[in-house]
Each structure stands twice: as C-alpha cells, then as structure tokens.
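One chain of protein is taken out of this complex; the other chains stay put.
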Amino acid sequence: MAKILAVDDSASMRQMVSFTLKGAGHQVTEASDGVEALKIAQGQAMDLVLSDVNMPNMNGIELCANLRQLPSYKFTPILMLTTESTGDKKMAGKTAGATGWIVKPFNPDQLLTTIKKVLG
Amino acid sequence: MSAAAQESVEIEKIQTTEEGLATQQYLTFLMNDEEYGVDILAVQEIRGWERATMVPNSPSHMKGVLNLRGTIVPIIDLRDRFQLPSVDYSDITVVVILKVDTDKGDRTMGIIVDAISDVYDVPIGKVRTTGVAENRNSHFIKGLVTVDKNMVILLELQKLLTIDD
Partner (left out) sequence: MSVDLSQFHQVFYEESYEGLDAMEQGLLEMNVDAPDDEIINTIFRSAHSIKGGSGTFGFMQVANFTHVLETLLDEVRSGDRSLNQTTMDLLLVSVDCMRDMLQALQNGEEPDMSNADDLRAQFEAILKNEDPSQALAQSANSKEGSDSGQPPSDKSGGDGAGADGKNGWSIDFIPEPQLLQTGNEPTRMFRQISELCDGNMSVTVKTDNLPSFSSLNPEHCFLNWHIDVHAPLEKSVIDEVFEWVIDDAEINIYPLGQSCEAESQKIQESEPDKQVTPAAVEPIAVTTSQSTDEKPKAPQKAAAPQESSSIRVDIDKVDNLINMVGELVITQSMLGELGENFDMGRVQRLQEGLAQLEHNTRELQESVMKIRMMPISFVFSRFPRLVRDTARKLDKKIDLVMSGENTELDKTVMEKLGDPMVHLIRNSMDHGVETPEERIKNGKSETGTVELKAYHQSGNIVIEIEDDGAGLNTERILQKARENGVISEDANLSEDQVFDLIFQPGFSTADVVSDLSGRGVGMDVVRRNIAALNGSIEVFSQKNKGSRFVIRLPLTLAILDGQLVQVEDQIYIFPLVSIVESIQYQGSELNNVGGHSDVLQLRDEYVPILLLNQTFGIQTENDDLDESIIVVVEADGEKIGVVVDELLGQQQVVIKSLEENYKKVEGISGATILGDGTVALIIDVSGLSKLSVTSLKDLDRKVKNHKAA
C-alpha cells in the first residue's frame, strides 16, 4: 500500500483515479489544484504524486517544481497526467522535475500498470 | 399457559399442514371488537393519542397532523375511515405510525385504533383473499386469517395510505 496524492481540477478524473487506486489498496489524498496539493504535501510525505498539468491557480508543472523544493519530496516519484501528446510539454514537466507521465486518455488498468513502475 | 406459548402451539399446527410456507408477521389491534392486522415491517412506532393540528377542509377521518421527529405526519381515525361508530379518545387510545412504500414514494401516516392486541406469525398461504364480502371497506382489506380461533382482518396498507379522501 502506498500513500498517493492525486491532483486534478476535474472532479470526474480525480474520482476515477482515486477509485482505481483505492481499489488497488492504496491510500489516496485528493487535491483540486497545485496550491491545494502543495499545502497537503507540506504537511505530509507521499510515496507518489499524480498530477494533471492544466489546472487553475497552480498548474502541474509549477506544482512539480515547488514539490522538488520540499526536502521530503526531493526523490518522490511525480507523474504528470497529460493529454499533451507533443514532446515539449513532457519536457517542461521533466525540466520541473517530474518523474514521468501518463498520457490521457488512459484506463484504470493502464494507470495501475504505470504506477507500478515507480512504487516500491 | 401464557398467550405467547399458546400462540406458538397454534402456529405449529398451521405449519404442519402448510409445510415450508413463508410466514409474515402482523401487528394486530382492536377496533369495535374486531381484530385487524398490519404488516409489522410497516410499523414505525406506537404512541399514545395526543391532539393533532387540524387541517382545514379535510375529511372527518383526517384528525390532523403531528410532528414526528421533524416530519409532518397525518393522523387518520380508522373507525371514522371504516364508518364504524366513533368513540371518545382516552388515555389508552393508541396511534400506530405506519410507513409504506407507495407509488408516490414513502409515506408515513398514523392510524388511531382502540388498543394494540398482539403480534402473529401468519403463513402467507393461510390468508383467505376470496370470499371477503364486498362492502365499502373491502378495498382496504388484503384478506382474512384465522389465528387462535379468532378471525383477523389484514389491512392493505398501500390502499389505506394512498386513497386521499
């Protein structure tokens, strides 16, 4: 079981991700934008952060950069959920310190397979 | 022999003849010396009579509305409803609160009866639905059953609670 922070401004995506992860036995905390996620992250360490890229207030890239500044998130895997299929957005994420990405649309099985790459 | 023990003997007798039949529990009450039964699952609570708030221009059997833990519940005088001679309410007059799933959703209603009688296990197959005399109240009646040599009139709650006037 891992502690996972799921960040997305879309409630349906958040619910889907959260439901899937909880179903696989993980402990999930949800946040609806970067600001909320950062606040949660400042309070506790997570084993994995899954974040959408396009969000109001603080987007996923900024969140990623901010998380890497926190001592307890220096090496935490951060995966970006992105519909951006072009390489430049992925690069932006990498530059900000993201571990990898999951391309939307994805189904629950793809999600679980992908996070297995970075957990444990 | 206590009433309960006697009842169980009686039930046993029924069950030997109607092997394996499902039973349904009925709460029975008295009204004008007749015994009536309602499905016990519909019974929410039994409370003493208290004065209800009158509702304007309602039929005479509609005795008003009561506050039941925040919901407004109409109270029906069953004697009046069945056009039986009315009696004065007293300290022992009882209100049975019933909740029934109707086509308009769950409805809660109280019925005023003379006194509570008993709880019976009634085998469903034992309920006589034919031969009930057609009269003005017959559409409220689900059937008749004999328990302990007494005839019990089982009430059709859906009808009782949805028929407006």
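First chain written, first letter: the chains are A and B, and each begins at residue 1.
What we mean here is this: contacts are C-beta pairs under 8 Å (C-beta built on N, C-alpha and C of every residue); 3 or more make two chains touch, one makes a residue touch a chain.
Here the structure is a predicted model, which is why all the values come from computation and not from measurement.
The chain that is not drawn here is touched, among residues B:L27, B:V43 or B:L66, by B:L66.
Within the entire complex, the positions of chain A that touch the omitted partner chain are 9-13, 15-16, 19-20, 23-24, 34-35, 52-59, 61-62, 68, 74-78, 81, 83, 85-89, 91-92, 94-95, 97-101, 103-109, 112, 117-118, 120.
Of the residues in chain B, those that touch the hidden partner chain are 52-58, 64-67, 70-74, 107-109, 164.
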